[in-house]
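The complex is shown incomplete by one protein chain, all other protein chains being positioned as in the whole.
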Amino acid sequence: MSQSEACHIEVMVQSADFSQAELYERLRADSPAIGAICSFVGLMRDFNQASEVRSMFLEHYPGMTEKVLQDIARQASERWQLRRIVILHRVGELLPSDQIVFVGVSGTHRGEAFAACEFIMDFLKTKAPFWKREQTDNGQRWVDARDSDQQAADRWR
Amino acid sequence: MSQSEACHIEVMVQSADFSQAELYERLRADSPAIGAICSFVGLMRDFNQASEVRSMFLEHYPGMTEKVLQDIARQASERWQLRRIVILHRVGELLPSDQIVFVGVSGTHRGEAFAACEFIMDFLKTKAPFWKREQTDNGQRWVDARDSDQQAADRWR
Amino acid sequence: MNLTILYFARLRDELGLGEEQLEFTPAIRTLGALRDQLCERGPQWRNSLRADGIFAAVNQGIADWDTPLQGGEEVAFFPPVTGG
Partner (left out) sequence: MNLTILYFARLRDELGLGEEQLEFTPAIRTLGALRDQLCERGPQWRNSLRADGIFAAVNQGIADWDTPLQGGEEVAFFPPVTGG
């Protein structure tokens, strides 16, 4: 398969929960040329910066969010040989243990699938306009960006 | 969570197909401390070394296989902070598009989940006693080991 | 040819404002000039819009401070992103 033209990209932003199984089946669909599927799910933890988190609100910039995620996926498809990319990010109110984000890629080779999936997550973390607000026993707070996320993205230059 | 003692390891070798969804749910089970789940599935391609593959037979060394996979998982659990590791590898007769192997890890941090999952796959590829025999229109042949797999494993030293 | 200006997350809370329309004038030649003009509204605006790591987007694409404006754009200001 050639690089970007054969890669099918799907980007979804929604408040509803998602079925990891269903997204996995999309990655696997219709191609006996696929040898590798790597997928990542980010989940809400109940603990951050030394206090318990009761719930979280995920705000985003509708319109720009989808553009940025599409652009990150396109970059991945130009950098590695991939067959499909699926990105789904939730917004709105979330509770501990909830699924927040799914990124999955399918392709011919294992190493490319791992690299592309991690690349997309690292750029999603530092480029896509989402903001987390946590609800703790002491009130609400906006989550601070992490230097470690920027460093993770910088590795890909 | 402390390093190796809190990590739950499951290793399965079976001829039956598996449900990726069910294995994912095991990785996600019972812990609001999990923030990241990375999983990989290897699938059978219909093409290898310039000829079409009709089917494949996966032979293994019963007993040793499970020990090696357990050992690889244990090494990963000592190297990174992980909550659960699930490894499932199929044996016997397989057809194109069939799922061959599942490796999934859950843990607190994204980077650790990606690294551990890829580490396990790289060592599984070069250490676990499985052998593939392909059936093509020109007869049977044992699949050759790839230098690229050895190089992938060598990166982790 | 107004500008639509959006403020997100912590910035919106600090400024008490999520969206506004601003009349475009020739003095607003660049994104940086727009920010300078907004900062003249008072110390809270200066603190918020000049804080470390503040991003701006023009028509939903990340933009440098010297990006030219000509009126009609959607401009957004926001703090570092924290999704994923």
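Should a chain be cited, it is by its letter among A, B and C, assigned in written order, with residues numbered from 1 in that chain.
The working rule: contacts are C-beta pairs under 8 Å (C-beta built on N, C-alpha and C of every residue); 3 or more make two chains touch, one makes a residue touch a chain.
Everything numeric in this text was worked out from a predicted model, so none of it was measured.
Asks: Any idea which chains on screen the missing one touches?
Replies: If we consider the entire complex, the absent chain touches B.
Asks: Any idea which of B:28, B:45 or B:60 touches the chain not displayed?
Replies: Result: among the candidates, B:60 touches the missing chain.
Asks: Among the options B:27, B:76 or B:101, which residue touches the chain absent from this view?
Replies: Candidates B:27, B:76 or B:101; residue touching the omitted chain: B:101.
Asks: Touching the hidden chain in the full complex, which residues of chain B are there? Just list them.
Replies: 42, 58-61, 63-64, 67-68, 89, 100-101, 121, 124-133, 142-145, 149
Note that in this section only the chains that are shown with their structure count from here on.
Asks: Could you tell me the distance, in whole angstrom, between the mean C-alpha positions of chain A and chain C?
Replies: Computed from C-alpha means, the inter-chain centre distance equals 27 Å.
Asks: Based only on mean CA positions, could you tell me how far chain B sits from chain C in angstrom?
Replies: 48
Asks: Mark out which residues of chain C touch at least two other chains, giving numbers and ranges.
Replies: In chain C, the residues touching two or more other chains are 84.
Asks: Among the residues of chain B, which are close enough to touch at least two other chains?
Replies: In chain B, residues 110 touch at least two other chains, as defined above.
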